[in-house]
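Apart from one protein chain that is not included, each protein chain of the complex appears where it belongs.
We just call them A, B and C in the order they show up, numbering each chain from 1.
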């Protein structure tokens, strides 16, 4: 499957096998039986690379790192045409077994994981606190699930495309309270391959392409929660990373046409939009309820349907987001198209937005 | 332990905590219970990084990637002061259990791993073939183990420092024939932390420092063995990667004072010296037997004792090699010192030298 | 000086996901067994470290003394979990919470009550859960 996705990406990019001089793989997680998938993939595809062949990881940011790594290989002059690949298969593994593995990832294994905080439980605690601090009812936050399903309806790549009502979201069985089944990600498989090249090479194809115009990163030096009482809701790493990305891009938030935000739960999308400065603290949920983040709204967020409806194979999601960003700015998003989209922002994160990685892409035609 | 090594590295480099703006961790392998060690480490050390925080991997090249990644973060302008860390603990895991994991790494899991080719068995087959093709007796190849032990005797960081005789090597129990206990790596734990910074920042310390002068990479597009009959002994990825590193460094092989080669088995060091062009094909073992790769010889190789005597925590070894290279060119190698060393080459690899990563370091004082 | 041990709640059977005990963390688990929740306090800068760790994240000093944390705090947030790893399957559903202790430490732990949304921000105290193979710490509403 990975091999087929690569072939399709290469075809779309007008690239042939010998052009590829570096391969970056988003570490596929421990369920993939084939260890060191990246070099296995090179062999399967007969790719002899002179720039680099590497596997990268970092929680939810894994796919974001893969893209960033590809960009960096170009920027540092190590490669001219990089293949970035993400593959994730978990649906063959029972949920409880999957969680045995994942609780070791999102907590101090000796002082936090021992209590069983599954990854999404950290976000659930954010949801409760948000409702408490800003006096926001659950149905206002839950509307994000409905909005994203509306977006996914027009995305042929999405995992869930049937309409979803707010009633269905609110009456679904609880998973990590206050969040129910439709406010947390379903389990997904997926694969994405991207080609990142020098601009000179992209021009040669004669096709429209996306340029990486800005990049920002921040890690707040905290793993999940701080060791002292402080706000857990400000996602300040994202605020700083986005500021850096906008600065390097020489642009402003108001100029961004569409946002792809890594948000495994409804509350995460809300807090991320606030951390970006799209909405005031405590007002992100209400803004979403007023369609501000819908296609056609002021700040269209997760036009592909996001983690909740497009699907969320964790290591792959940020690469899907780059695909969607390109589709939007190149005017190929069909019924999901944000009118006149020129600049798109992609955000991935790790932990509980303890770190954020932001890229700004621009259309060039 | 990782935290203490980091503190020591920072002190040596004259760097304080807020200076560090990126962290790269060599993926510590599946025995480390704490998942996503990199972000855990940032939290433990209170490092808020604005450049990047990432974990990288790629078989034996994992530590090499971590160093290369740190260099690349500097080159691409994303960071000014990067912490590269490798940690590996496997001695608490029984050998057979460790091999359950590692056979999935060095072979096609469905068509090769099923026969039980432990990682070093691939090198063992190279040893047999080398002896056959070039009519070299085993004791000539085995001498590399003795030579490396001689080097390790003067390395306070080495795992094995007692003298070792050729008789002891030859009469040791077989592990992967023709290789016996002292021709393959023992199991090791270890940790290394490096600081890589911009040259401007290094100059500020007023201390001598090592500059990265050249870098080369190559992946031959093969996983372990080719699918058609061809020489398995030419390690041609190394030939190409070294050529690229020398070209970017604007220097020649003859100018390199010392070589740190990733060589888990005696035969690997021999074949790597031949692939580098230090010796003609088939003559590398005899050259080692004639002290050509000893300290004081024409091409001193693995002055720290290499994987066999310094110790071989796989993800960490390439970082140890950078430490040794710096010690040599900065004149701090004490009784292992290669006289007048100015340029050092570090090589890491994956699979069976299916890929090679080469850095050339130069002293600056 | 705190010399009254925390309330202890007995649990039959072993801890579902037992912590490792290292040379460094042994004092923590020994003290907890005796009813005291402790944290290393940096001797260089005075900061408490939680989770306990050998190096101070603020100043990188290793010097520390173990001090006993006072039991009183507030519930910052909580969740009740309905999908668990295999080890915790028998405990479903279970609640965990983020607790801010008066001593200025934030920690994650089990919440022994059937908490509701209305309990967020309320007062809690730390307790010891004593299993057959050793202790865990937890919080309960007061």
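Here is the rule we use: contacts are C-beta pairs under 8 Å (C-beta built on N, C-alpha and C of every residue); 3 or more make two chains touch, one makes a residue touch a chain.
Predicted, not measured: the structure shown is a model, and the values here were computed from it.
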Would you list the chains present here that the left-out chain is in contact with?
-> A, B
In the complete assembly, which of B:26, B:70, B:85 or B:124 touches the absent chain?
-> B:124
Touching the left-out chain: which of B:11, B:97 or B:165?
-> B:97
Touch with the omitted chain, as defined above, among A:44, A:239 or A:337 | A:44
Mind listing the chain B residues that contact the chain we can't see here?
-> 95-97, 99-100, 102-103, 107-118, 121, 124-126, 128-129, 131-132, 173-178, 221, 224-230, 232
Name, in rising order, the residues on chain A that touch the hidden chain in the full complex.
-> 3-4, 7, 10, 17, 33, 43-46
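Here is the rule we use: only the chains that are shown with their structure count from here on.
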Chain B and chain C: spacing of chain centres that average the CA atoms, whole Å = 42
Once you find the CA centre of chain A and the CA centre of chain B, what distance in Å lies between them?
-> 34
In whole angstrom, how far does the Cα centroid of chain A sit from the Cα centroid of chain C?
-> 33
Using the touch rule from the top of the page, what residues of chain C touch 2 or more other chains?
-> 20, 57
Quick one: which residues in chain B touch 2 or more of the other chains?
-> 33, 43-46
